[in-house]
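With one protein chain withheld, the remaining protein chains of the complex are depicted in position.
Letters A, B and C mark the chains as written, and numbering starts fresh at 1 in each.
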């Protein structure tokens, strides 16, 4: 049995990311999610280039974000990408964003990716062999 | 009775918005949604500055996007913001993004905004008077 | 003899582009410059895809921007790309950004591009044939 697979990364809120209300513009969280998802990819060997080398690309088909508290310029956020296993030929993550000062949860979200063949962008409806092998390697049972 | 309230805007896909797969990076759609929501604000008098002048700000508390087809560099997209009425003290929009070349639906999404007082960012749980008046003016019954 | 070659495009300042000082964050002007340069490309047949089809890519090797007046949320800017002829194997533009409300000059800048072969990104030190032909077609003498 595997424990939860997750990675986290730290983001310092940039001046350019803060809007006239002095809080992070909501669209930037999508980038923070990607920062954490990429960190997961590096930590567990499921990065863009890993997948690419196996002959696939994995575009996002769904993303969502719930905003609970604002983040302000200069604050530090901890962004967590939590891998959610699914039997489908998809990669699913949940995200949690915390204010590092008090570890208050400031946003949550999720993303879903599918597998396309690298060469002609054909949707792959079954789990690619490399992905099944990756799941096994990281300790996911089914 | 009112017909559907909606606005649409045209976006030409920028070189800087396209990733190494030669398609729009998914996070940019949040900006396209905002372009259409802002267009709606200008068309119907519910823009950021209108709301601000009534003493409120309306931050996004939820956004989601489903990606169906890619958009490529140089293509034109039509982005539609469709107002969805709700009895709650919220502003809710659905979005549809079309490829202008064939009007194929390439993405859908939604956003939800709440009302905070402009001065101290207190959440307003009842519908502000100005918003009730706005609804009446644009022909929304309840 | 040719008259000045230029194109202009209109930009409505987005909420997401404005910082906590309620003015456009300076880095966004680079995007506005590109909007105008791309408009020039479409107007005169020197766009990214035109150049690509001739076997070249034209990365930016230098960009600069001088900021004179702020632009605020909701304001309209007119961005002008002015082609500057040079005997070198380069594409050079100057940019002027005006506040559409009063046509006050709010920023100026420039960009320089070089020619790389599309296939292996080799720097091309002489003027490509297609570019010499383009110059002739648009009426540039030398």
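One rule holds for everything that comes next: contacts are C-beta pairs under 8 Å (C-beta built on N, C-alpha and C of every residue); 3 or more make two chains touch, one makes a residue touch a chain.
Just so it is clear, the structure is predicted and the values come from calculations on it, not from any experiment.
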Q | Where the missing chain makes contact, among the chains that are shown | A | A, B, C
Q | Which residue of A:31, A:94 or A:118 touches the chain not shown here | A | A:31
**Q.** For chain C, residues in touch with the removed chain
**A.** 21, 23, 26-27, 30-31, 34, 57, 59-68, 70, 121
Q) Which residue numbers on chain A touch the omitted chain? A) 12, 14-16, 31, 34-35, 38, 47-49, 73-74
Q | Residues in chain B touching the chain absent from view | A | 15-16, 18-22, 25, 27, 73
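Keep this in mind: only the chains that are shown with their structure count from here on.
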Q: If you connect every pair of chains that touch, what shape comes out? Choose line, ring, star, complete or other.
A: complete
Q. How many Å are there between the centre of chain B and the centre of chain C, using C-alpha atoms for each centre?
A. 30
Q. What parts of chain C, by residue number, touch at least two of the other chains?
A. 15-16, 73
